[in-house]
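Below is a structure I'd like to ask you about.
Left out: one protein chain. Kept in place: all the others.
The block that comes next holds chain A.
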Amino acid sequence: MLLTGQSGLGKSTMVNTLFKSKAWQSNLPSLEVPIPQTLELHSVTHVIEEKGLKLKLTVTDTPGFGDQINNDKCWDPILSYINQQYEQYLQEELLITRQRHIPDTRVHCCVYFVPPTGHCLRPLDIEFLQRLCRTVNVVPVIARADSLTIEERDAFRNRIQQDMNTHCIDVYPQKCLDEDINDRILNSKIRKQIPFAVVGADREHLVNGRCVLGRKTKWGVIEVENVAHCEFLLLRDLLIRSHLQDLKDITHNVHYENYRVLRLNESHQLPRGPGWVNLAPASPGQLTSPGPGKASRKSYRDTKDDEC
């Protein structure tokens, strides 16, 4: 999982809230950490266990994104990181004697934190989302949503959805990848609510005798897990409970395959530089068949035979 957005939007806190464990050492109390001059990428890997099931979670944070005066091309390091992971997997796949289980460091989901301005998407948001949606599953969220009232949130959400339509930004769950009618119904409901308005907290407070995760202010306590307060639970359910496997599948079957096809086609040309954003739009045949696993495996073997 890759978290990205301007600093101070609660990315680190969100990870803690999502997994209810301190997977991330949050540096909020001490604001000593200066804004880095260039974008950096910090990855932390943790193994989390629930009911005997282990989940190896890798969370990558991107401090310094969008904080400078000139933010042109600040998305390049992120795109090159994502493509690097695809490249690593591709290299492992192309080996003559391959490992049984290739370590999968690919980014399955990118959560993009939109600042709660209440107006619309900023030019930086649009530039970034347009480029990212072609490479990875993107889930945009409205960060720090406790500064918006319910009406403001709805209006903001509608504006964002309109903006995404106008600029052809296709976020997860992608409409063209719905397999059958059930998927479509389920995903349409989700698509109406994206982006989720979330609030993160890692402290617990006592409210009406219950201990809840929340933020305590002088006028009330914002409960993170209360659906009337914010949509954190919807985000958590999407990322972990209902669509975790789907996110991985789409990354493997669609995004990774796109990358692979392009690389194999270019294998006669010079290697590309970092952050290559000009991915040719995938041909319709690629995108409409989300489960081409078997089909493309076969085609891969054919090319290998040809090369031999």
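In this text, contacts are C-beta pairs under 8 Å (C-beta built on N, C-alpha and C of every residue); 3 or more make two chains touch, one makes a residue touch a chain; residues count from 1.
By definition in this document, contacts and distances are computed from a predicted model.
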Chain not displayed: protein name in its UniProt record ("Metaxin-2", "Sorting nexin-2", "Septin" or "Sister chromatid cohesion protein DCC1"): "Septin"
Contact with the hidden chain (one of A:48, A:102, A:126 or A:244): A:126
Option from A:115, A:140 or A:173 whose C-beta touches the chain left out: A:115
Residue among A:7, A:187 or A:253 that touches the chain left out of view: A:7
Chain A residues that touch the omitted chain in the full complex: 6-9, 29, 31, 33, 35, 67-72, 115-124, 126-127, 143-144, 146-147, 149-150, 159, 162-163, 166-167, 215-223, 228-229
